[in-house]
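For this depiction, one protein chain was excluded, whereas all remaining protein chains were kept in their positions.
Each chain carries a letter (A and B) given by its place in the written order, and its residues are counted from 1.
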Amino acid sequence: MAKILRAESQPTGIGTIANKVPWAWLGVVPFFLFVMAFLFYPAFSIVVRSFFDQSGNFTFQNIIDLNQPFIRASYWFTIQLSAVTALIGGLLGFLLAYALTLGKLPEGIRSLMLTFSGVASNFAGVPLAFAFVATLGQLGVVTQALRSIGISIYPTFSLYSFWGLTITYVYFQIPLMVLIMVPALDGLRTEWREAAESLGATPLQYWRHIALPILLPSILGTMALLFGNAFGAHATAFALTGGGTKGTVVTLLIGAQLSSDALSNPGLGNALALGMIVIMLITIGIYSWMRQLAERWQSG
Amino acid sequence: MAFLELSNVRKAFSQSVAVHNFDLQVERGEFISFLGPSGCGKTTTLRMIAGFEKPTSGSIKIDGKDITQRPPNQRNIGMVFQSYALFPNMTVADNIGFGLKVARRPASEIRERVTEMLRIIHMPEYGDRYPFQLSGGQQQRVALARALAIRPQVLLLDEPLSALDAKIRISLRQEIRSIQRQLGITTIYVTHDQEEALSLSDRIVVMSAGHVEQIGTPFEIYNFPQTAFVASFVGTLNVLPASVIDASAGRLAVDGQEIRTTRPIPNTAGTNVQIALRPEALTIVSERHNGANYLQGTVEDVMFLGSIVRVRVRFGEQLLNFDMLNNPNLTVPTPQETVTLSFAPEACLVLGNSPANA
Partner (left out) sequence: MTKRASPWAWLWFIITGIYFFVPLFATAQFSLRAKRDELSLLAYQNVLNSPAFVSSFMFSFQTALITIIVSALLIVPTVYWVQLRLPRLRPVIEIFTLLPIVVPAVVLVFALIRSYNRTMLTDSRNGTYVLLIGAYVMLSFPYMYRAVDTGLRAINVRTLTEAAQSLGAGWFTILFRIIFPNIYIALLSGAFVTFAIVMGEFTIASLLSQPAFGPYMALLSGSKVYEPSALAIISFALTWAAIGLLQLVGRRLPGRIQLVGGR
């Protein structure tokens, strides 16, 4: 900000490029420096260091070490968890978003659900874990209710199993889908439906040939986002395990690298982080590509 | 019997009435415009013909069949929207062929029809393009082709040119008209642009606040407006208050000066009416003769509009615009000059009460 204050004495207007460019660049430098320091440098350094061992020699060993059965299982578990919650959250979220827009639910309900979605997608983490422990934990309300009618879900069920995590993760996946799909559904112009109708199409034909194809990039892109969302989740899983070191989810493994010295191989931690970044890059790549497609068609 | 018939069509919403008692008979192949300002009910009426709105009462018949209760996808009506509404995920060819695909026509027939339509709109090479690659005018032509591809009984256009540049508007509206003539298709065209309505239509329906003000040919609407609204909405008009001296003799007084009209005067002596004069009906004269009307006033302002010179004249409380064709040899009146304007008795329109005010 101080740099901009100094520019006050410049006499000429926006038009003079030669005079002005340095100041403009100067104005954005703090931002870039910050991102460098707190994101790029750390991330880059981790990526690089994963290719070096403790003595400083270049090696692929860290990456190869990722192939341990335990770690492989962990990645596979996390990928499955993320995919399933993305699908469930995506489907249910889409149906809810549809109900709120084209389903013509009253405006009050729509704004209530949108506010709630904003809250719920941020409720994730420790409080959400608590909420589900209170619901489906050993002493949880739903557990007790089921027990009273003769259904005992324990010990086969555990909140920290695949399905327990799924049920919990979906609580913030659905709202995220709703928040993104509601504007996308709003973007379906009524003229398209009317034009299709005037040409003789039934509602089903309209959906099959026009609405769904138009929405598909948004739906797929958001599901990719949901996948990344679940894959990167840490706090929720951590709180559900009660802070234990079972580490079936990759994020917990990475966290464990820092808090305990259980695996005192620093290169492994770097490689885990690298693996995660790679997966996230692919996910975000898909999301970006889909979003570009969606924007091109929706503005047409 | 008329091909398209609207009888006593009325559309009321909880807060207001959008369309009052709309009656219209349209012959096969006719080009009808609904003309009026925003909110006058023209689009609502069009949408009722299309089936997107249900009339509160009244009936709509096409070719003798009552379609009032039929859903829009069973009416075989082509619709062109102001925002083009091309399906963004389909190519131009797929857009045009959509109606036929939905009707499960064989692929070869669809292909042929699409090629034919592309030819009619003069865009034969554009089949593989996507809407976002086209300009506004091109998109609208494709929208027209799409609507016509299904051989609709009636073609409806909802302000199709409003979103386009002026030059394209003019060329495209001629193209629409010539295609319509070529195919002989009954057409309803909604617009707020009176130039469009006047130049394109066989007949115009002028609407205001949900009421039909007048139905007639462009010539009739312009030269024989029946209400104050029609007179002022279509073309420019000078509207002046006048008091009636003798209704049967057609004598009126404007600003104390007596004039005569051949138009019927609905009021009795002593009351006030409104008269209207088109700017082109007035001329400057230097001498008075019998039989014509004369008004004397002072020139206030002279505006050079290119081919027209518009002069503003004041007499008493009233202001009057009249137009002269530009001519280099012209002696243009100067401000503060006293002038005498002349017009024929037939050119003095007497405005009745419009149904909206009744």
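The criterion applied here is as follows: contacts are C-beta pairs under 8 Å (C-beta built on N, C-alpha and C of every residue); 3 or more make two chains touch, one makes a residue touch a chain.
Model, not experiment: these values are computed from the prediction.
Note on the chain not shown: across the whole complex it touches A. The missing chain, though absent from the display, is touched by one residue of A:98, A:157 or A:207; that residue is A:98. Here the missing chain is touched by one residue of A:63, A:83, A:216 or A:280, and it is A:280. Annotation: of A:62, A:166, A:218 or A:257, A:257 touches the absent chain (contact as defined above). Listed by residue number, the positions of chain A touching the unshown chain are 1, 4-5, 7-10, 13-14, 20-21, 24-25, 27-28, 30-31, 34-35, 37-39, 41-43, 45-46, 49, 92, 95-96, 98-100, 103-106, 109, 111, 113-135, 140-142, 170-172, 174, 176, 179-180, 183, 225, 228-229, 231-236, 238-239, 242-243, 251, 254-255, 257-259, 266, 269-270, 273, 276-277, 280-281, 284, 287-288.
Following the convention adopted for this analysis, only the chains that are shown with their structure count from here on.
In this assembly, the C-alpha centroid of chain A lies 55 Å from the C-alpha centroid of chain B.
Residue ranges on chain B touching chain A, taken from their complex, read 50-52, 71-79, 81, 83, 85-90, 98-99, 101-103, 130-132, 143, 146-147, 150, 156. Residues 189, 191-192, 194-202, 205, 209-210, 213-214, 296-300 of chain A are the ones touching chain B in the complex.
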